[in-house]
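Note that this complex is displayed minus one protein chain, with the remaining chains in position.
Here is subunit A:
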Amino acid sequence: MQIVEKSAEGLSRVYGVTFAASLIATRTDAKIAELAPQLNIKGFRKGKVPVVHVKRMYGKSIMGDVVNELVQEGVEGAMTSNGVRAASQPDVTNLGKLAEVMDGKADLTFDVELDIMPDFTPADIQALSVTRPVAEATDAEIDEALAEIAKQSPSYEAKKGKAADGDAVVCNFVGKINGVEFDGGKADGSTVVLGSNTYIPGFEEQLVGVKAGDEKVLNVTFPAEYGVPSLAGQAATFDVTVVEVKKPVETKIDDELAKNLGLSDLATLKEAIKKNIEDQFAALSRQKAKRSLLDALDATHSFDLPPKMLAAEFDAIWAQVTQDKAAGNEDPEDAGKSEDELKADYMKIAERRVRLGLVLAELGRVNGVEVKDEEVARAIQAEAARFPGQERQVYEFFQKNPNAVASLRAPLYEEKVVDFVLQMAKVEDVKVSRAELESEDEVAPAADAKPAKKAPAKAKAKKEAAPAEEAPVEAAAEEKPAPKKKAPAKKKAD
C-alpha cells in the first residue's frame, strides 16, 4: 500500500492510495482457500470443491469483497500513517478503473478526501473561570408558595342557616327519570359546592337556600351533550336530603393543611417547598453556569474548523430557518435582512456550535469521560415513560435502532463533560435574586449565541441560542470519539 498526500489545504486533505494488483490477487486466493473447505455445492461432497472451480464460480464476487476491504484499509491507513484524525466521514473518490482491477490487470488506486480534526490543545480547564448565579429560597417565597397551596385546597366549616352561593352542601340524593331511579344517580354524603358548576346545570342553583335537614326535590334537565347518551337531554328529578351546610373559610396555614397534603406537619411542608424551589434554582443556575462555561470555552479557543462539519451544521440551521420562514414563524429580528446577511449571521452561530462541539469532545476524550451503559438504559427508560402504554414499543425501537440510542447518548455525553469541567474549573458563585436568576437572559444570550466579535446589537440570536444550542454541540461531541456514529448523531442535531 502506497499513500501519497496529494493536497493539504487548511484542514482538508486528499490522499492518494494505491494497492498493487498482485496484492489483490493474493488476498483473493487466500480468501478462497479459506472458504473452499466449508463450501457445500451440489455435485460435490462437502468441502471437496476444487479451489480452481470456486475461483471460477465466485472469484469475482470475492474479489469485490477484497477490494471493499482494501478501500477501508486504505482509508484507515491514510489516516494512521499521517497521524490525523478525521473530522468527517472520509470520501473515497477517483476510484481507478474497477473493471480492469477486477481482471487483475490494473492496480487499485483511489483518493481519500477528508477533513482532519483541527490540532488544538483544549484550554486548561482548571484555569477557566465560570460564574454561576445562585439564589436561595427566601422565607417570603416559601410563604407565597404556601399561600398558593392553601388557596388550592379550600376548607369549609359547618354553618347554621341557609346555604348561599359559594357554600358547600353535604347531601344525599337519588336521581330519577320518570320516577325510576337510574344508574349513577344516587349518592350519599357528597359535597356540592354551590356555584362551582361541577354538577349539571340547575342542580346547584336549586340548592341555594337549603338548610341542614331539609328535603327537596330538584327538577333538572340533563344537557343535550351529556356524557352518558341515555341520560342526555332527559328531564330528571333528584330527591335531595341535606345533611349539612358548610361555609368556606380561609384555609389556615397550619399543621392541618400539611396533614391534608399527606405530610406530618407544617415544618416538613415548608421544608418540602423550600427543597422544591431550590431544585428549580439549582437547575437554572446550572444552566447559566453551563452557558457561561461555553462562553468561556468559545472565547479561549480559536482554530480552523473542518469545512465539511461546518457546512453540515450550517445546512441544518439554515434548513430550520427556511422551514420556520415557510411556516410563517420568521424571527422578527430577521425580517428586513437580506438573505446574505442572514446567512452570514447563521454561519457565525454554526461556527460557534461546531467549535464548542469539538472542544467539548476533546475535553471529554482527554479526560476520559464516558457514558456508561446504565446511564443510557436509564435514559431509554425515561424516554419510554413518556409514552405510557407503549413502553414495549419504545424499548423495541431502541433495540432495533442503534442510531436512536446514539442520539440519546450524545446529550448524556455532553452533560457529563460539562459536569466534569464545571467540577474542575474555577466556579465563582454569585448571589443573585430570584428574579435575576429567572430572567430569560435578555442580554446574556445575545453575547452567548454569537461569537464575541459579533456586533452585540444583534440580539436576534436569542431565540436561536436557547433551544438550539444544545443539540448540535452534543452531536459534534459524540462524533469525535466514535466517528462511525456520525450520521445518526448529526441527524439528531436538527
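One rule holds for everything that comes next: contacts are C-beta pairs under 8 Å (C-beta built on N, C-alpha and C of every residue); 3 or more make two chains touch, one makes a residue touch a chain; residues count from 1.
By definition in this document, contacts and distances are computed from a predicted model.
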Select, from "Cellulose synthase catalytic subunit [UDP-forming]", "Large ribosomal subunit protein uL23", "Xanthine dehydrogenase family protein subunit M" or "4-hydroxybenzoyl-CoA reductase subunit gamma", the UniProt-recorded name of the complex's unshown chain. "Large ribosomal subunit protein uL23"
Which residue among A:Pro50, A:Gly233 or A:Pro402 touches the omitted chain? A:Pro50
By the contact criterion defined above, which parts of subunit A meet the unshown chain? Give residue numbers in ascending order. 43-45, 48-50, 52-53, 56-57
